[in-house]
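Left out: one protein chain. Kept in place: all the others.
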Amino acid sequence: MMTLKVNGREHQVGADPDTPLLYVLRDDLKLNAAKFGCGLGQCGSCAVIVDGKAVLSCITPMVLLEGKQVTTLEGLGSVSEPAPIQRAFIEEQAAQCGYCIPGMMMRAQALLLKNSKPTDAEIRAALEQHLCRCGTHMRILRAVRRAARLMETTDASSTANRSAQ
Amino acid sequence: MNAPLILNRRRVLAGGGALIVSFSLTNAFAQDQAPAATPPLRRPGSLATTPYLDSWIRIDADGSITVFTGKAELGQGFRTAFQQITAEELDLPFESLEVITADTKLTANEGYTAGSRSMQDSGAAIQNAAAQVRELLVAEAAKRLDLPAENLRTENGAVISPDGRRLSYGELVAADMLHVQAQPKSRLKDPATLKVMGQSVPRVDIPAKVTGGAAYVQDMRLPGMVHARVVRPPSYGAQLTECDSSAVEKLPGVVKVVRDGNFLAVVAEKEFQAIKAMNALSLAAKWKESASLPKQDDLLNVLTHLPSQDFTILERGDPSVLSSKSIEAIYTRPYQLHGSIGPSCAVAQFADETMTVWTHTQGVYPDRQAIAEMLRMPPANVRLIHVEGSGCYGHNGADDAAADAALIARALPGRAVRVQWMREQEHAWEPFGPAMVTKLNASLDSNGKIAAWHFEVFSNTHSMRPGGAGALLAAQHMTQSFAVPEPKPLPLPEGGGDRNAIPIHTLPSARVVHHFIPAMPLRISALRALGAYHNVFSIESFMDELAGLAGADPVEFRLKHLDDVRGREVIEKAAQGFGWKRNVRPADRGHGFAFARYKNLAAYCAVASELEVNRETGRPRLVRAVAAVDAGQVVNPDGLINQIEGAILQSMSWTLYESVTFDDTRITSVDWQTYPILRFDAVPESVEVHIINRPGQPFLGSGETAQGPAAASIANAIANATGKRLRDLPLTRKRIKQAIDA
Partner (left out) sequence: MPSRANEVGISVFKARSNNKFKSMNMTRSSRLIASGIAVVLIAGAAMAFAIVWRPVIPAIDPPAPHAFDPALIKRGRDLAAIGNCNECHTVRGGKNFAGGLPVPTPFGTIYSSNITPDAETGIGQWSEAAFRRAMRDGVNRKGEHLYPTFPYDHFTHVSDEDDRALYAFLMTRQPVHAPSRENQISFPLNQRPVIAGWKLLFLRRDSYQPDATKSAEWNRGAYLVEGLAHCGACHTPRNVLGAERKSAQFAGGDVDNWLAYALNDRSHAPVPWDADALYMYLRSGWHPAHGTARGPMAQVVSNLSSVSDSDVRAIAVYMADISGAPTPERKQEGEAALAQARSPSQASQTDTVGATIYVGACASCHETSRPLPYGGVNLALSTAVSSPDPRNLANVVLSGVSAVEGERSPIMPGFADSMDDAQMAALLNYLRARFSKQPAWIGVEKTVAEARRAVTIYHETSAGPRNAPADPTQRDKP
């Protein structure tokens, strides 16, 4: 048994220490956001935040997480109280199938935590190891820029309908 | 998972509304009877095959309203669009509706969710059904209130009389009131008064997807569910000669090893235990392989030398037009992947003699048929429920994963079994988009107009979707195996390998031949846009070559050969949005243009692009793309824009980077190292989409409309930037560099 801190709560987890975090999150803690995409650290779908940095949970064994703070997309906000990054992705309608999006959002959140005003090049560089197959890239970039703006302002305006373009 | 999902379905199953009797009658009809004879006037969309109104819309006595579609939400966002359509035609609040998607127990049989047809088929059916339901409700209210129907109006889920009396839909609906066949014509809302349709309503599925809600079949967790992994053969046709699984069976958490001929799988309590056991099992398995694959480097000769069935699909001649000069060219496309980011997944449970499979298949009914045949069970005892998966872009591993889950679940009665493929399995075993070869030659008359056009396309079928069990990997691999069904060309006008092979242009003489190749050296099936991707790439590249021969501007040259008014407007809109100017381009950059009407009967799309080529490395960089699209009446403009943006970027990835690789025995592109796709570094600076809305016109599918034009637009921009024409997909950095250096 080891103690795993996820989204501010401590969990006693019985998984072997070599088990990658992804399976503990999905199987033991019943969290959906981190996705299995490749299991090889090649696509980014499984990204979560550990101690403020984005890591790929499919190749992060439990042994590395003793005493660390894991944050998943569920820990940022909810449908009723979305975090700025979630609001930004909803407002930009930045998803098609959406499978890669949670990983993208965690990477973006980690970037914005250390750099509140990233340039476009910095956003692209941060997302470079994340793959999207639907071609939602333009919206993802817009959503990250919007999240940066939202995080700056305290104004929490609602997720109103976007008007037609 | 997925408590909400299951609860919703249970509620629906339990019924309790006024229409339950008629509903199940309809349900029986939808599943088991042949469609009614076609009435003299065809009913719109899928009403033609499923005419009863209550197959589409259900109103409970408590006023709750449910829309049923036999189509599967694949991330295109039509769940939202259908909700908009129903809210509009029935005068309901958008939020009050629920949409139930493909489920063999609940929804109409709408075949496959494919070919950009969801709006044309299901959208049109729902729109007309909703309009007719509204008329029935108004008629009922008129009867009860003893007022002429034209004096009544509908608002917010109720019929309202001029004196303010209000009868809610729930009150009005009676036992089998909606169990009537739809009329061929409906009184639809006046396009000028639309309130919900035509608005960019935010998609209903996105909030759950961005907050960790249960959104996918991959997220399902049923009580007592176990995890399975399949050990696939190392290559096509490999035979399992030896497999001592005793050590694997003793591994922690392992519940069962399932073997049936060449089908091998392991089940464990937890997912990572299943993966570890799968690794151990694949080490224990010994296979006999045979070298059966063609030469990857020589697909042109491989394809053009395989036996083919030849169909002349267009033959037109005008001897009065004389040719002065002509050119010819050959274009090729390799095998390409769907490449879902989430490997295919399914959950199955065998209980009470019934097999239930939750799957992201594109066709619950045909896949049910195939799985029932594989299990040798009556189809009535097999239920397939669509749950969204990772985007599939055509026929990927979804149906196979569903079959895997069903076969394993049968070996563990009572227990829910979740199977997910590994990345390497998805890459190696999904049915690829078929390789293609096109041969073109054309001549110009003395005025620089096309005099004669010859086009030949060589390709496999573009659909090996299940119908019979033989299409499923598990069924092919089991001891009492099923043979792969005989491939058939898909019929025109939609076509398969010949989709969009017939030019939309005005040409005095034209001949188009489809060489259908039955033999399939690699496992293939439908990939988004089917043959249209390569055919449009070829035709629209060749149009630029001809424009060059004529010394004409590519946009002007296209307009000169197109009479279709809507097509012309789309071309003009894209050119204008892009700022197209003849012979003006920045240094080291090229401008490209291309246009097509998908299937020659769906949406129109033109794409202009600006692309930079690094002359030292050959690396192309798409700087910006501007598209114009006419998809008929637009229900959700932002949803349409999202689809077109996505199609352009996906096509860019196919066009610049992608090809399946293989040696003489095995597929060697088995992950994202060996099958690279678009990354953010290469994402354009901007992609603009201009919509030409056509209120009152039929919905035209759009999800596959931009792939062909985007590919040709990029190829034309490369040619414009470098002066070199590349005709073999993908247009890789290496090929561009070779062309520059040559």
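Things to note:
Chains here go by letter, A and B, matching the order in which they are written, and residues are numbered from 1 within each.
Following the convention adopted for this analysis, a contact is a pair of C-beta atoms (placed from the backbone, for glycine too) under 8 Å apart; a residue touches a chain by one contact, two chains touch by 3 or more.
Since we're looking at a predicted model, the values are computed, not measured.
With the whole complex as reference, residues 283, 296-297, 334, 587-588, 614-617, 619, 656-657, 659, 661, 670-676, 678-679, 681-682, 728-730, 732-735, 737, 741 of chain B touch the missing chain.
Annotation for chain A: contacts to the undisplayed chain at residues 16-20, 39-42, 50, 53-56, 59-64, 128-129.
The rule is short, and it goes like this: only the chains that are shown with their structure count from here on.
For this pair, chain A with chain B, the centres built from the Cα atoms lie 28 Å apart. Residues of chain B that touch chain A in their complex: 1, 74-77, 198-203, 205-216, 218-219, 221, 227, 270-272, 275, 339-343, 388-391, 393, 420, 422-423, 637-639, 641-643, 645-650, 652-653, 671-673, 677-681, 683-684, 686-687, 689. Put simply, chain A touches chain B in their complex at residues 15, 19-20, 23, 26-28, 30-33, 35-40, 42-43, 45, 72-74, 77-79, 82, 86, 89-90, 93, 95-102, 105, 123-125, 127-139, 141, 159, 161-165.
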